[in-house]
Each structure stands twice: as C-alpha cells, then as structure tokens.
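Got a structure for you, questions after.
A single protein chain has been omitted from the complex, and every remaining protein chain is retained in its original position.
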Amino acid sequence: MTIAPARPAAPAQETTSGPFGASIPRREDLRLAAGDGRYLDDIGHQALAAAFLRSPHAHARVRDIDVSGALEVDGLVAVYTYEDLDGRVAEPLPLLIPHPSLHAPRTAYPLANGIVRHVGEPVVMVVARDRYLAEDAVDRVIVDWEPLPAVVGLPAAFEARHAVHADVPDNVAAHMVQTVGDAPAAIGAAPYTMDLTLEIERSASMPLEGKGVLARWDADDRSLRVYSSTQTSTSVRFALAAKLDLPVDRVEVVTPDVGGGFGVKIVHPWPEEVLVAWAALRLGREVKWVEDRREHFISSAHERGQLHTVKVGFDADGHILGLDVRFLHDNGAYIPYGIIVPIISSTQLLGPYKLGAYRVEFHSMYTNTVIVTPYRGAGRPHGVFVMERVMDALADRLGLDRAEVRRRNMIGPDEMPYDQGMIFQDGRPLIYDTGDFPETLRRALAMVDWSGFQAVRDAARAEGRRVGIGVAAYVEGTGVGPYEGAHVRVDTTGDVVVATGLTTQGQGHETAFAQIAAQELGVPVERVKVTTGDTRRFKYGVGTFASRAAVMSGNAVAAAAGKVRAKALRIAAQALGADLTELVLSDGEIAVRGFGPDGPRIALATVAVLANPLRYAFDEEAKRATQFAGPPSDGPPVPEGEEPGLEATGWYSPIRTTFANGAHAVIVETDPETAEIRILRYCVVHDCGRMINPMIVEGQVHGGVAQGVGGALYERMVYDPDGQLLNASFMDFLMPYASEVPHIEIDHLASPSPLNPLGVKGIGEAGLIPGHAVIASAVEDAEGFRIDRMPISPSELFDLRRRHAAGEVPPLHRSSKEGREDIG
Amino acid sequence: MAEATHPVELTVNGIPHTLAVPARRLLADSLRHDLGLTGTHLGCEHGVCGACTVLLDGEPVRSCLLFTVTVDGQEVTTMEGCRAADGGLGPVQRAFRECHGLQCGFCTPGFVTTVTAYLRDNPDPTAEEAREAIGGNLCRCTGYQNIVASVQRAAEILRAEARRAPRGDDRARDERGGAEAKPAPRAEAS
Partner (left out) sequence: MKPPVFAYHRPASLDEALATLADLGGDAKVLAGGQSLVPVLNMRLAAPAALVDINKLAELSFVHTHDHLVRVGALARHARTERDEAAFAALPLLRQATRQVAHPTIRNRGTTVGSIVHADPAAEMPAVLLLCGGSVELASAVGDGQRGTASGRREVAAADFFLGPLDSDVRPGELAVAASFPVPTGRCGSAWLEVSRRAGDYALCGVGVLAALDADSRVRRLLAAYISVGPTPVLVDLTEAVAGQVFDAADLSSAAALAQARIEPDDDIHATADYRRHLAGVLTRRAAAEALARAGEA
C-alpha cells in the first residue's frame, strides 16, 4: 500500500457575490506570495540592533558582570544590566492570568536580578550599530557565575530535593482539584477498574519567524511606536505603557506581517519587548531586536510534559462510571501565563463523553527550564491523549471494538447542549452547545474503512508488513471571550476599510474578515481592506489564540458591518425617496427593487459622502453627491443619535465558549525490523460550524495535523539533568519536512454555533489536538502492546519491542491468542 | 577600529550591484539590508529551514550559509526575481496563491525559488516528485499539502505560458565549472 498521492487542489474560485462560505484566494497573498511582506526585520533598517547575553546555566547566581570588554567593540552604543533598569522596568514581568489555585506565582525580571533560573534567561542587553557587532559585544561581557543545583524533569521537581525558587521549596506553583460527582466512590463501586500511567511530552510552537521588536520614540511628539511580532498588540500596548510609565494614548503597537505564532507569541510582554522600548526611549534612537533561532529555543516558551496517573471504573459494557486523574504539569522556571494549559487539560480531557463521575487534580511544577505557555492545542492534546488511551485500554480489556466503546460513552446529539459540570478556562461553565459526536466519529470510521481493516491487516501480514489502525475523538472549546471589536467604514471611494484589534499570523484574516464585510455590505471582496493588530486603527482587543479569531472578530466585523449596512440603507432611502423595505444592496450599490438597471440607485460611495455633511467637496464623489442633497430640513445636519460618516464599531462578547469537535483516524505501518513508523493514511473529520472560507479552514487543519505528526513522532525538547537543552537547533529538533507528513483526507460536518450570529466555531487548533492520541492508538494496534508515552521514535519503539519480547511489557488482550478485537 | 570591507560585484535579479561588505556578512543579510530585497527570509541561520534559499547562477542555495564575498561576480535570483515582468505575481507565486500554498508566508520565498529552479528542469512532475522536490524546506503552517499542489499547478501554468510564448525563456545561465548540461525541458508543440 503506498501513500495516496496528493491531489492538486481545485483552483480557488473568484467570486464577487455571496463571498461568505466561498474558497476565494487570499487578499494578503498578493503581497506575501510576491515576497512583499513586511515582517519585523524587514522594517527599521536604520535601527540600532540589540542582542542579549543569556544564561548558559540552568540555575546560577550572578556574582559579577564585567562589561568593560564590550565597551571596546566598534559600533557599541550601550550595555545594560539589571542595575541600569529603573521604574517599573525593574520590577518582575506581570502575571497575566492569576488564579486562586495558582498559589505561588513567580515571574522573571526583564534582565536577571542576581539569579538565573533557566538556560537562556537574559542577563545583559547590548545595543550596537548592527547585530554582528552586538553579538561581538555580547561575547566580550564576562559574567562571574555561581552555579546552583538544577531541577529538571517532573520527578525531580516533585521530589524537591532542590528548589527552583528559594521561597517555593516544594516547587509547586499551583494545585487544583476539580470534581464532578464522587469519582473515587464510583470507581470503588465499579465492577471493573483499571490503572494507567500516561506520559505525554509536547513540543513547541516553533514558528519559522522568531520574535522581534522594533521601537521608535518620537521625541517631538513624545510618543512611542512599537512594532512587535506578537499575537496581541492591544495588550502589549497596555503592558508597555504601564511599564514605561507613559500615557496609553502616547503608545501605539503595530503588528507587522508575522511569520507564524502558534501560541508562543501570545505571551507578553517579553523581556525584550520591555527592554527594547525602554532602550529606545533612553537612547532617543530606533532600536530593533530580531530573535535568532537559538534564542527562540532557549528563551521563548515550550509546552512540555505532563505525567498522568489515572484510575478508571467501568462496567461490562464499557461505560465509564468514574475517572480519577492526577497529573503533574511542568511549567518551567516561571509562570507568567498562569495555569491555562493544565486547566484546559483538566477540562478538555472529558472530550465528547459523558462520564459517571470525574475528579481531576494537578500540581503545576517549577523546573529550571524554559517557561511553558500555550502551544497550539494548549493542553488539549494532553487531555485527549489521556482520555483516548483510557478508551482504547477499556476496549481491549473488555474485548470490545474501540470505536464501539467510544460510541457507548458519547454524548448524543439529542443530549445537547450538555453541561459537563465544570468551569472552563474562561471562567464560564463547560457546556457543549452543538455537535453530533457520534456522526463525526461515524464519518471518520467510514473514511478510513475501519470495519474493513482486518482484511487490510491480513493482506499486509501476508507480505511481511505490519500495519495498525487508530482512532481518536475530541471536543474543542473555541471562541473564548472576553470580547473582540471591529470598525467598518465605507470610504468615499467606495472602498470598505475594516479594522479589528486582534492579530494575524497566517490565518488569512485579511480575506476571511473581508468576506464577512463584503457579504454584509454587498460589495466585491476586492474593495474591502482589512487591518489587524494595529492599535492606531483599533485599540481594544484581546488577541489571537484559542481558535477564537473567526468567532470573535468575525462576529464583531459582522456586527459593525451590519450597523453600517443599516445606516447606508437609511441614508439611501432618504436620498432615493424610497421605503427601506424596497431597497436592495449589491455590488456596491443600493437600488430600488424591481426597477432594473436604469432604475433609481445610489452608489455606496455616494452614501458615504452623504453620511458626512461637509461644507467642502474634495473629490468627484463629493461633487456627485450634491444631486442627492434633497430639500433643506429643519433638523440638524447630523441627526440626534447619529454620527458623521458611513462607519460603525461592533463588538462580540460571548456568554461562553462554543464547542467544535472532530475525530481522526489513522493507519500506520511499522517496519518489523527497523521499527520505523510511517503513516499510510490520515483521515480527519471535523465540525467547526459554518465556514467562512473552506480553503482557509482546510489549510488550518493541514497545518495542525502536520504539527500533530511532528509532535507524536519527531519533536521533543531534550534537557539533560543539568538543564542544558541538548537540541536547540533545527538539526536536532526535528520538525517534519514534506516527507514526514502524509496526505491528509478531510471531511467536514457543520453544526452551527447558536452562541454567535454567524454560527461559526474556531478551527485553528483542531488539526493538532488528537495527534498524539490517534497515532499512539494506531501504533499500539500495529504492535500489539500498550503505548503509554508519547512521542515515540523508532529507537524507542525498538526498545519497547525488546521489553515486550522479554515479558516486561504485556501484550494487548486482543493480541494474545485468546483475545481479538470485536470490530462492530 | 572598523571592520575591513571587501568590494563585491553581484548581479541580483538581473541588476548589477557593487557592494563593500565585511567578509563575514551573510549573503542573506546583504540581500535584505544592503540591497533592500527583504523577500528572502532568515528562519534558522544554520541551513536547515530553507527560508533563505535563493538561486545562485540558477541553482538553489542557502543564502544563510554563504558569505557575500564568496559569490563575487555571480548571479543571484531572489523571490523578487520570481515576480512577473510587471511586478505582479510570477507563475510560481500565482500557483501558490491559487492553491493556498502559503499561510504566514515566511517560508514561501525559499519554496518559490526552489520550485522555480526545479520546474525549469522537471516541467511535469508527479505528486510524488513534487513532494520530493520540496523536501528540503520547512513549513510550519501548511502541512505541505497545498505546497505540493502548488508545484503541480505552477507546472501547469508554466507549460501554458510556454505554449503561448515558446521563445520567451529567460533562465539564469548555468555557470558551474565542468558541469554537465542539464536535460532541456521538454518543448511543447505549440
């Protein structure tokens, strides 16, 4: 069986009517595909360059810093240590998301204040004429270190022989318990119980473009403009204004084109964001910092391991009566982003299932490693891995089909909306709104031909080949609040200008949001210009993360466009002397229904002019508008309750998260000799409600699946016991090339969301969420023994095989002579 | 004590330039900052990701692993050089757009230059061949599905263009010393 060849995608359709739901080619590609993007390092060519001396030790005291050597480097402009920092810049970086269970939060200083807690922590900042010289200067700085014992890995953290923070001797940053019913009792009373220990190591966002900051202080204007490769310019603005003690109105943050984020760029303010802006102010010069790849590995963020101890009680039919999960979560040296990741693991672990009772407890632990913050999936992959391994284990124990066990535990469509009885990461109840989980699963199984697999397995075996099939289902909370907003304006040129506060890292927002506005306003998509992530254009927002942009800004754009549409119709009705109900808005014009092409009509551009009664006519459109002036009225030119201009601001603030769902099914082949693992088929069924642009949606799924494959089979951050990151380069941190990513087959379901007017749900993370789970399921099926730890490499599989052959790893029940999987 | 600079003559996208650069200046940085051609991107600076790939005398190379001084006298084609004559999207770039072969766009220049050279020598690849052709470039966004499709779509577009204007071929010269002639693209009957 060969990997199915990729079909060339059908060329995207150009369409000028009903753009919502169409796979139109992206507006931003006219720029990006031409190589005309403006990423952070493409701007600010005259800026000074910053570089950092970063800790080579995982844990150490900084006894002395000698910068004299650096001062001799030609082109050096400034060297800064912690002692140079002033005001709030000298304070620890903020704790972005406090939580009652986060009882020992610790964040870093922008430059180490006498102590470093992970390899890569910034200690000295150098500013020089260019990056080459800045690095030369960094090399000349001599630091006198006193190494301290490093705490690496969850067992060491939990054992707590040494502490990452002296005042947190047990290394526990947070401890949280959530319960639904009485799981221990339910398990105690259950006819069957099982214990599992599961370990899942994740990876890191690793966008192709690292972080970067460019700061420009305008002394004449006393204003600061900062460009940052961030996922939240609106929030960076507030953070910097606070840190630098500037009025918020004097700070603007602009997101340039961003070369990927995947979560890592939501953290803010990074030390470098604060320091580069601060240096720009002090020096009165533009300062730019462009993170290099090594820096990204050792001073950005990862999302790493969780170690789960699970107890499950179930009945003979495979119904889960009680589930008790306890886990350790590695949050790295500091915890600026709070405990979002383990909370999401805890809550999304439930998946599309209804359990009898559930108890989940976690300890979030400090270690002397890079901080852990959300990476696409944000804790869901951990939770899904646990639940799906439990399902497979149950099925095997009872001799039931793995899909059947899932069906029996699944929430049915008639039970929706379903309240899981927990509080989600947004502080709101975890209530699944819409979705047909059994149908999603059924389609995935049909696509991969689950019931026909035994024949495939037999045929492969006859050829001496080993194959396995796996399945995993998940639920994903998307469109988390608190809100997003958008501003829509029709210019007198007829162009529609849209701005929203959140940001873009490749998701096609310039197109998707244009489609929404174009649909609402009846204009061609090409006339709509969208700006994201620029506080000069829109100041309020939260950011792009948690698969929320389409839901949040999509609905905000729709709301704003809706207001603009209503106003345009009102003005047009008056200008045309028609009734509102008689008007039709399409192709940039408002016409009276039933009159044909020569009937009364007015261009949207003209309406825009009329909306802003001016004494002066600046352009042709304005002159043309005078014919619609109408008879003079007694009222004010701008009526009560109205505003000048054909523009409006709209908001969307959800009562709670809307839930997408999906199921993946995978066929793998393992080489009986070399233990290499190859994915033969990768099938995805997902449901994200209504799709704005199906081509963009599929692209998001593709990218997520590739990261899921990477995370399951190739990517792992390897720390040695001293806290050195052993694979801090692309040579040894293995992101998949095209040869490692299989052809991906996708089917969609659409259960519109009842929680927002557009009926959309998020899709950004879907492709990734069940990756570890489904691949573990398939490899286990191929090999005949339990896979409890992911990721897995051929070397590790080889080792498991040997231990299995030696009797140390028990076989699956269905692999032994007596057992077999009763595929339904 | 400023660093010594060396004079370099470089033809980039058909335009000759004279630069004076330190020996250690990477070609990628010269293109981006000395010549303002920011279409070439730096993703790793150790040769693995491929975002910095440009054509040197027509062959794909990593511009993060080349010093500008080394390529004195040679011809470089960048992402900008893959545009159409009017500055719009060139055929390969158009294919990427049509097939949604880019999301954030950061890796795209490396793919476009690599694919441009590849299709010049292999005008009609199968999906398998297309996947192999892009096998040395990393993309974190697309999962490669649509990039494979873009390669084949680009091949289609180029063949159609060749049918319309069979003599309008301006491939970069192949100057490798002692090189074997590369197989000529199959000419399409017009």
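A and B are the chain letters, set down in written order, and residue numbers restart from 1 in every chain.
Assume a contact is a pair of C-beta atoms (placed from the backbone, for glycine too) under 8 Å apart; a residue touches a chain by one contact, two chains touch by 3 or more.
All values reported here derive from a predicted model rather than from experimental measurement.
Can you tell me which of A:82, A:513, A:714 or A:785 touches the chain that was removed from the display?
A:714
Can you say which of A:84, A:182 or A:292 touches the chain missing from this structure?
Selected residue, touching the omitted chain: A:292.
If the hidden chain were put back, which of A:223, A:309, A:612 or A:729 would touch it?
Answer from the full complex: A:729 touches the omitted chain.
Spell out the interface residues on subunit A facing the chain that's missing from view.
Spelled out for subunit A, the touching residues are 131-132, 135-136, 139, 292-294, 673-676, 714, 718, 726-727, 729, 731-732, 734, 736-737, 739-740, 793-795, 798-799, 802.
In the full complex, which residues of subunit B touch the absent chain?
The missing chain touches subunit B at positions 3-4, 6, 22-24, 26, 29, 45-47, 50, 53, 56, 59-62, 64-67, 69-70, 72, 114, 135-136, 176-180.
Heads up, the rule we're going with is that only the chains that are shown with their structure count from here on.
Quick one: subunit A and subunit B, Cα centre-to-centre, how many Å?
Roughly 31 Å separates the two chain centres.
If we count contacts the way the header does, which residues on subunit B are in touch with subunit A in the complex?
1-3, 22, 24-25, 32-33, 36, 38-46, 48-49, 51, 78-80, 82-83, 87-89, 93-94, 96-100, 102-109, 112, 126-128, 130-132, 134-149, 152-153
Subunit B touches which residues of subunit A in the complex?
Interface residues on subunit A, with respect to subunit B: 5-9, 11-12, 25-26, 28-30, 32-39, 41-42, 45, 74-75, 132, 206-209, 257-260, 262, 292-293, 505-508, 695-696, 698-699, 701-707, 729-731, 735, 737-739, 741, 743-744, 767.
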